[in-house]
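Only one protein chain is missing from this complex, and each of the others stays in its spot.
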Amino acid sequence: MNKTGFVLAALAASLMSTAVYADDINIKIGVLNDRSGLYADLSGEGSVIAARMAVEDFGAAEKGINVEIVSADHQNRPDVASTVARQWYDEEDVDVIVDVPTSSAALAVNELSAERGKVFLVSGAATSDLTGPACNATTIHWTYDTWALANGTGSAMVEQGGDTWFFLTADYAFGHALERDTSAVVEAAGGEVVGTVRHPFPGQDFSSFLLQAQASGASVIGLANAGGDTTNSIMQAAEFGITQAGQALAGLLVFITDVNALGLETAQGLVLTESFYWDLNEGTREWSERFAEELGTGNMPTMVQAGVYSSVLHYLKAVEETGSKDAEEVVAAMKEMPTDDPLFGPGEVRQDGRKIHDLYLFRVKTPEESEGPWDYYETLSTIPAAQAFRPMEDGNCPLVQ
Amino acid sequence: MFELLGITPQALFGQLLLGLINGSFYAMLSLGLAIIFGLLNIINFTHGAQYMLGAFVTWALLHYFGLSYWWALPLAPLIVGASGIVIEKLFISRLYHLDHLYGLLLTFGLALIIQGVLRNNFGISGLPYSIPPQLSGGQNLGFMFLPNYRAWIILVSVIVCFGTWFVIEKTRLGAYLRAATENPTLTGAFGLNVPLMITLTYGFGVALAALAGVLAAPIYSLNPNMGAELIIVVFAVVVIGGMGSILGAIVTGFGLGLVEGLTRVFYPEGSAVVIFVIMAIVLLIKPAGLFGRTA
Partner (left out) sequence: MAVDVQTTSNVAPVAQRGAKGMSTLHMAIFAALLVAGLIAPFFLYPVFLMKVLCFALFACAFNLLLGFGGLLSFGHAAYFGAASYVAAHAAKVWGLTPELAILAGTGAALILGVLIGSLAIRRQGIYFAMVTLAFAQMVFFFSLQAPFTGGEDGIQAVPRGHLFGLLNLRPDFTLYFVVLAITFGGILFIYRIIHSPFGQVLKAIRENEPRAISLGYRTNRYKLAVFVLSAGFAGLAGATKALVFQLASLTDVHWTMSGEVVLMTLIGGMGTVFGPIVGATVIVTMQNYLATWGAWVTIVQGTIFVIAVLLFREGIVGVISKWVKRPL
């Protein structure tokens, strides 16, 4: 067949297929996250698998929704994220971008999604600005945010008697914000902040700052940092016998992958807040085992990956409901319909774009308590959805004012 | 007991001790750079990556072969040093007739490759490595709790640094090396195998970096980027010290560790840049560096 003939045939074929399935909706989902850096285990390929599982579990193909999933690595850089997102929206007709860990990258994509009128389902990013000053009518922040984690860990620690705090803060905007939010929670709960030290970002050696924290005599050392800085601080706190001497460490942005990297020997006793744990109940276990089989690295799903699954599922439900892929229409439907899935249980999407569900306060088990690989958490308490997230009126989101 | 700016002398002493530990790493790394620079006249940009490789090999020896820290202590520097020799033979040796800047660019490229490959294979979250049981625990010194492992770092680096200094300044082998540094052609004419000396020197400098990596493995986050930021600080250390003398590199390394330690107490916000500020001041007053000969 010559070239023209081939093109004509292809054209005819595509015309025919549109004729047959006139009601089909073609959706293109872009999973944009970290595939090589600090958050690759937290999001990465696992998030792509989670999105694919959502499409399969929903039975999209049978319902006349053709879903294509593309993915890219943003290297945790806002400039790369914005370049990829631009190209996806402008050139490749991507309808919805999901995941996007790293606050700076998520804010960049959020901005672009607002401008291009596309749906943005955030799971990996932390900043509560996404449902605050930077909120956008077509963005939904799914899994967790800094306010929720600070609130969960902060108030729970004070409740358990940790009423004097010393902050180890990464010296840049993100660390400052985390420190500010947690201080407010601690003070509101009746605790007191006795001191703070700002460490350079990224840091290697935290011993000097940890000794200052120790000298302060505070009962809790709050780690207002993230990623490698947090794991380093925890390791060195163990080395200098700080936790053994009676001070508690509170990780304000720690994930199960960090605990896995640290090992229980070092991480034991750490208190943290997450919105999902694979071993919570029958539903999470069943899903997580399927997930782990697909992923094949031996890792269990993180809350970020679970959030990708849950958000894509709910998005597809809304597409089915509205029979359209118009961003505003679909997101309005997503906010209208209550959410429910085995991973996060019942919940809802608020007008400011915040998805709310229960959060859990966990304590990392000791090596003796742990019964097998990835058996890391003991549940201390459940924070009910209504109290877990920042009240809508405090967020300064222009959509709800 | 009097207090100085709200800090007791005991606490201050503790902080100085911590500064000394950081200084140990600066000293070992800048010593390696200085030795390589002395003979090869190149700035080894791969140094940070080789420090990181030392830590990774330590981890790999345990993970794949079950060899403990004590095996890694001699093996990792040997393995990484040997890889350094291969790099020198294959790549660097082809550049000696060119401007030194090409050596800098080449080693920069090599560093990118090494970091990229490890990032692809091991991610960046960091690998776990525990302090060997013989060195865990610590001593309560009254003013602070000093983990045994930190004391071990100071001990090893002081021995290695001054051992190296002794070999280079006081032994016959060192005399050959110094001769080759001063005038390679003449030294060659006296029957010494200068190219071999150059290769081995590069291997030794790299091994020093790897040894620092072994020491760092149990206490710092073990990830492919661990050397990348550190090496820039070490460059500044080298500029401050000037690369004229071995002793200069060692003293500057330990000294700047102390200065940085003090900054962390009195002005923690500035601790990331204090070494660069000192570098600017030294450049203004003594462009050749504290111990340097004018170029």
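Going by the order they are written in, the chains are A and B; count residues from 1 in each one.
Note that contacts are C-beta pairs under 8 Å (C-beta built on N, C-alpha and C of every residue); 3 or more make two chains touch, one makes a residue touch a chain.
Keep in mind that what you see is a predicted model, and the values were worked out from it rather than measured.
Novice: Check each of A:Thr83, A:Gln160, A:Gln351 or A:Gln387 against the chain that is not shown and name the one that touches it.
Specialist: A:Thr83
Novice: Please pick, from A:Pro200, A:Gly251 or A:Gly395, the residue that touches the omitted chain in the full complex.
Specialist: In the full complex, the listed residue that touches the missing chain is A:Pro200.
Novice: Can you say which of B:Ile43, B:Ile153, B:Val194 or B:Val265 touches the chain missing from this structure?
Specialist: The missing chain is touched by B:Ile43.
Novice: Hey, which of B:Leu16, B:Ala60, B:Leu78 or B:Leu104 is the one touching the hidden chain?
Specialist: Of all options in B:Leu16, B:Ala60, B:Leu78 or B:Leu104, contact with the hidden chain holds for B:Leu104.
Novice: Determine and list the chain B residues touching the chain excluded from the picture.
Specialist: 37, 42-43, 91, 94-95, 98-102, 104-106, 108-117, 119-120, 232, 235-236, 238-239, 269, 272-273, 276-277, 279-280, 283-284, 287, 295
Novice: Across the whole complex, list the residues on chain A that are touched by the chain not included here.
Specialist: For chain A, the residues touching the absent chain are 35-37, 40, 71-73, 75, 77-80, 82-84, 86-87, 90-91, 102-104, 107-108, 111, 127, 171-174, 176, 200-201.
Please note the rule applied: only the chains that are shown with their structure count from here on.
Novice: Using Cα averages as centroids, what's the distance between chain A and chain B in whole Å?
Specialist: 38
Novice: Any idea which chain B residues touch chain A in the complex?
Specialist: 11, 14-15, 18-19, 21-22, 119-120, 123-128, 130-131, 138, 144-145, 147, 149-150, 219-221, 223, 226, 229-230, 261, 264-265, 268-269, 271-272
Novice: Mind pulling up the chain A residues that touch chain B in the complex?
Specialist: 36-38, 40-41, 171, 197-200, 202, 204-205, 207-209, 211-212, 215, 228, 231-232, 235-236, 239-241, 245, 257-258, 261-263, 265-266
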